[in-house]
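For chain A:
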Amino acid sequence: MGKIASQTTNSVFISPKKAFCSMKFFQSRIFFTIILFMTISLPTVLAQGNRDYMRETGKINVVIGVIVLIFLGIVVYVLRLDRKLTKLEHQLKDDKNEWTN
Partner candidate 1 sequence: MWWKILSVFLIVYTLIAGTLVPLKPGITYVQPASAPAGKVLTLQLHGYNSFYTKSPESEIRTWLQFDEQHAIQGERIRVLNDTTLEAQFSIPSALPNSSSSVMLNAIIDHPNDGVSLLPSAVEIAQDTFSSAAAWKADVIQGLHVIKDFSYPYRNVIYESIRNTYFHVPMWFVLMFLFIASAWNSVQFLRYSNPSQAAKLDASKGQSLIDFDRKASAYAEAGLLFGILGLVTGMLWAHYAWGAAWSNDIKQLMTAVALLIYLAYFILRRSFDEPEKGARLAAVYNIFAFASLVPLLYIVPRMFASLHPGATGNPAFGSEDLDNTMRMVFYPAIIGWTLMGFWLAQLRFRYQRILDRATGLD
Partner candidate 2 sequence: MLLTLLRKELLLEFRQRYAISGIVLYVFSMVFVVYAASIKVQPQVWNILFWLIVLFASINAVVKSFVQESGNRQLYYYQLADPAMLLLAKIIYNTLLLLVLSLLAFGTYSVVAGNPVKDIPLFALILLLGSLGFSIAFTFIASIAAKANNSATLMAILSFPVIMPILLTLVRLSAIALRLIQDTSYKRDILNLLAIDAILITLTFVLFPFVWRD
């Protein structure tokens, strides 16, 4: 009984942590969507509220917005490539297994 309980708690305890800490999360569709959503919604978010961050004297926040957008864009591109590579790795692994079997 105790063994099973510890196993279940283990799995329950680990799975969310694992989901956020392992590379898998960074390659998951959810993470990809979050990044994409951030990219699109950033200007709207910054422009809302009582303070209009983008129109403050100096307009420095426009520069920050542009830099963040470029960074996120490149990250999205690299993530897509990462996912493709993961898929290819799995494919190659499966092929190898087939040969050894």
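Behind the choice of candidates: all candidates are chains of the complex that A comes from, given by their letters.
Please note the rule applied: a residue touches a chain if its C-beta (ideal position, glycine included) is under 8 Å from a C-beta of that chain, and two chains touch if they have at least 3 such contacts; residues count from 1.
Here the structure is a predicted model, which is why all the values come from computation and not from measurement.
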item	value
Chain touching chain A (counting every copy) in this complex, out of 1 or 2	1
Contact footprint of candidate 1 on chain A as seen in their complex	39, 43, 54-55, 57-60, 62-63, 65-67, 69-70, 73-74, 77-78, 81, 84-85, 88, 91-92, 95
